[in-house]
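All protein chains but one are shown at their positions in the complex.
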Amino acid sequence: MSSKTVVLQLICPDQPGLVSELAGWVATNGGNIRHADHHTDAGAELFLSRIEWDLEGFGVSRDSIPIAVNALADRLGGQAHLSFSDELPRVAIFASKQSHCLLDLLWRTRSGELPMQVPLVISNHRELETLCREFGVVFNFVPTKFESKSDSEKMILDLLTKHQIDLIVLAKYMQILSSDFLGKFSTIINIHHSFLPAFKGARPYHQAWDRGVKLIGATAHYVTEDLDNGPIIEQSIAHVSHRDEVDDLIRKGRDIERIALARAVRLHLRSQVMVYRGRTAVFA
Amino acid sequence: MSSKTVVLQLICPDQPGLVSELAGWVATNGGNIRHADHHTDAGAELFLSRIEWDLEGFGVSRDSIPIAVNALADRLGGQAHLSFSDELPRVAIFASKQSHCLLDLLWRTRSGELPMQVPLVISNHRELETLCREFGVVFNFVPTKFESKSDSEKMILDLLTKHQIDLIVLAKYMQILSSDFLGKFSTIINIHHSFLPAFKGARPYHQAWDRGVKLIGATAHYVTEDLDNGPIIEQSIAHVSHRDEVDDLIRKGRDIERIALARAVRLHLRSQVMVYRGRTAVFA
Amino acid sequence: MSSKTVVLQLICPDQPGLVSELAGWVATNGGNIRHADHHTDAGAELFLSRIEWDLEGFGVSRDSIPIAVNALADRLGGQAHLSFSDELPRVAIFASKQSHCLLDLLWRTRSGELPMQVPLVISNHRELETLCREFGVVFNFVPTKFESKSDSEKMILDLLTKHQIDLIVLAKYMQILSSDFLGKFSTIINIHHSFLPAFKGARPYHQAWDRGVKLIGATAHYVTEDLDNGPIIEQSIAHVSHRDEVDDLIRKGRDIERIALARAVRLHLRSQVMVYRGRTAVFA
Partner (left out) sequence: MSSKTVVLQLICPDQPGLVSELAGWVATNGGNIRHADHHTDAGAELFLSRIEWDLEGFGVSRDSIPIAVNALADRLGGQAHLSFSDELPRVAIFASKQSHCLLDLLWRTRSGELPMQVPLVISNHRELETLCREFGVVFNFVPTKFESKSDSEKMILDLLTKHQIDLIVLAKYMQILSSDFLGKFSTIINIHHSFLPAFKGARPYHQAWDRGVKLIGATAHYVTEDLDNGPIIEQSIAHVSHRDEVDDLIRKGRDIERIALARAVRLHLRSQVMVYRGRTAVFA
């Protein structure tokens, strides 16, 4: 199961014959399908499909696949996205002072759980520099002050371009990216430390404690301009009781934050997530 | 383990020596303690205690226990609550059209899981009359129209008085009790069909679907005037995916609703819940 | 989404082009595919597929579909199974004295959650007769004594034939069906009151308590001759602590038993389960 594969994600208006059309195209060209997942959103009248097949023995050359796939998508009035399992996405991890999510992602990358490269880590603090050095990852300190936020974001965008970044992961990055920034780079996964949409905004664990909840949550989602409102990829929960202080909620929260974030990143990297109408379909 | 016990719940300002004082009082009078649970809320500077001991062999007569306990509470500047395991609370279940929570509570009562009596069921619809008849429970139809809401509530209050009701359980009762009503009867447990505080208000499953959540929840809580904001007793969750329609969320929700509600009612009936400052301590 | 559909389940040796072949056959005949799920077991070199499409507008007549499908399966060297959403399977529920699973299944059937008919309930005790009467279901008392077990099983088989039963659900039926019986009727779902394969055999909650576990489980599985070893469909768990006595484990177990069993039965009824090599693929 370790040979190379290609994944096609397609969204188009629903119509009869789509599964047959897509699978037929792969089969006609000698492709051996490993996974084929489909979803129809009846209300939205949309068809979503994810097909993964072996690159070896496929009759269309690697360079020609995008052309053929785009032609197919055009004919169906939809949009296609391709990824190849041997091309490791280049990921920039953003963090502030807390280490748990960053460490977790670096360890999972090193151990092979997350098929990605991490050419740079960006932080608005210096606390995590040592950790990055231990993992042999470049650490970039980019301070963010209110009066020079646009300068900081410009510096960050330059770094993203220079390092050809495909995905940003906000691993407890305590800064809000401007809509201007999001207009220039928008493939971003964030971990929010609450069971969204409960406890939006600041200090969710304090809010949760005040409310006396019996479960806390963490939510990994794509970032959109509407803060804390992007498409949800993964949610995880932990039990709490009256014995737990705010600090205990924060401690328990760290475990569910890093697990929800790592799962979401893995799903994204394997092209198992499709976004449509503010929601996700997760083929897992 | 089936002999009779008495449970004392006490809340008072925190001070050294409280565990010793309470346990000492029970021990001095020959009481054999089965369970002793305590909690100190450091921020609120409050001490909460639940002590359960055998009634048999206890040196204070049953009638005198309340007097002694109140004297103790007064001395400590706190409030005490007593319950005896052989006195089954009298519970009125309120429901509208949906049967799952009502059936569940009636079955658990019949099978001995819930130590309570159900002298009456009140509904603003007639759908559940047959179910009540099957379980041999009195069904009271009390229609609730906007223009005569206070008349309906008066009728309900008369029924509660007549049947000496100790607790109301709102088992999917789709009516809001007025603050006037709550001023007259306020020991009420409700099941809210969401993971509070997310999705307050109407049609939470539709809200949850629109938001694209990956987990749904149900929350059992005490009723207060501030709607959906009462002290939480129990929360339960279920996983959902993009394949689930709103109807699937509602179906999955029924399972977590009835389980969260049944657990909360059982905890209350066994005097395992203590309320303070809009929160609960649950000794389970 | 409420119109009629047909579900094809197919297992065959893995080979390229299968998804295309199946989807192509449906599409060529004008079928609108609602769900298409596939799984390849690389080790077993098997391909499993479940395709669900609208019956309305499909170009092959209902009577001819089985013939066409079997021809297709033969050509692929596999086996096919068909089901139509408007044909409610006829289910016999077997139970002994405990009511929780039986009540749950009857309520879910009545409320529309489980697409099935229940022409008969069979029990080796009389305790559940009243419950069945309340739900308007025929109750059959079939005593099982050691010396006349084969007579009892013959009586049961006659009832199954007479009522044209498609599926048996063992809802806490405390009898072991003989291999002779299983040779004559083998579509049977059982709920085992443990997290299989832990605590096989008798009194699993006592075993679990003795072992001091922190989680208990329930397992819904197909019945095979090798007791407690059939293909697992669904498992559910509950937390326990040192405060829980054996009776508490049994009580908590009832909740996970009925939920795991109901889910498994629903998955089976909707043809979402496929069995192969002692395992199941569950397309949910």
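Labels for the chains are A, B and C, by order of writing; each one numbers its residues from 1.
Assume contacts are C-beta pairs under 8 Å (C-beta built on N, C-alpha and C of every residue); 3 or more make two chains touch, one makes a residue touch a chain.
Only a predicted model underlies this, so the values are computations on that prediction, with no experimental measurement involved.
**Q** Out of C:Gly17, C:Gly31, C:Gly217 or C:Gly253, point to the residue that touches the absent chain in the complete complex.
**A** In the full complex, the listed residue that touches the missing chain is C:Gly217.
**Q** Which of these touches the unseen chain: A:Thr5, A:Ser20 or A:Ser99?
**A** Checking the options A:Thr5, A:Ser20 or A:Ser99, the one contacting the hidden chain is A:Ser99.
**Q** Among A:Arg90, A:His125, A:Lys149 or A:Arg251, single out the residue that touches the unshown chain.
**A** A:Arg251
**Q** Considering the whole complex, not just the chains shown, which residues of chain B touch the missing one?
**A** Chain B touches the chain not shown through residues 1, 16-21, 23-24, 26-28, 30-38, 40, 42.
**Q** Using the document's contact rule, name the residues of chain C that touch the chain not shown here.
**A** Missing-chain contacts on chain C: residues 39, 41-42, 195-199, 211-215, 217, 231-235, 237, 241-243, 245, 278-282.
**Q** Mind listing the chain A residues that contact the chain we can't see here?
**A** 1, 99-100, 103, 107, 111, 113, 134, 243, 245, 251, 255, 259, 284
What we mean here is this: only the chains that are shown with their structure count from here on.
**Q** If you list every residue number at the chain A and chain C contact, are more than half found on both copies (same) or fewer than half (different)?
**A** Result for this pair: same.
**Q** How many angstrom lie between the CA centroids of chain A and chain B, rounded to a whole number?
**A** Going by mean C-alpha positions, chain A sits 42 Å from chain B.
**Q** Can you compute the centre-to-centre distance for chain A and chain C, using the mean CA position of each chain? Integer Å is fine.
**A** Computed from C-alpha means, the inter-chain centre distance equals 37 Å.
**Q** Among all residues of chain C, which ones touch two or more of the remaining chains?
**A** Residues 1.
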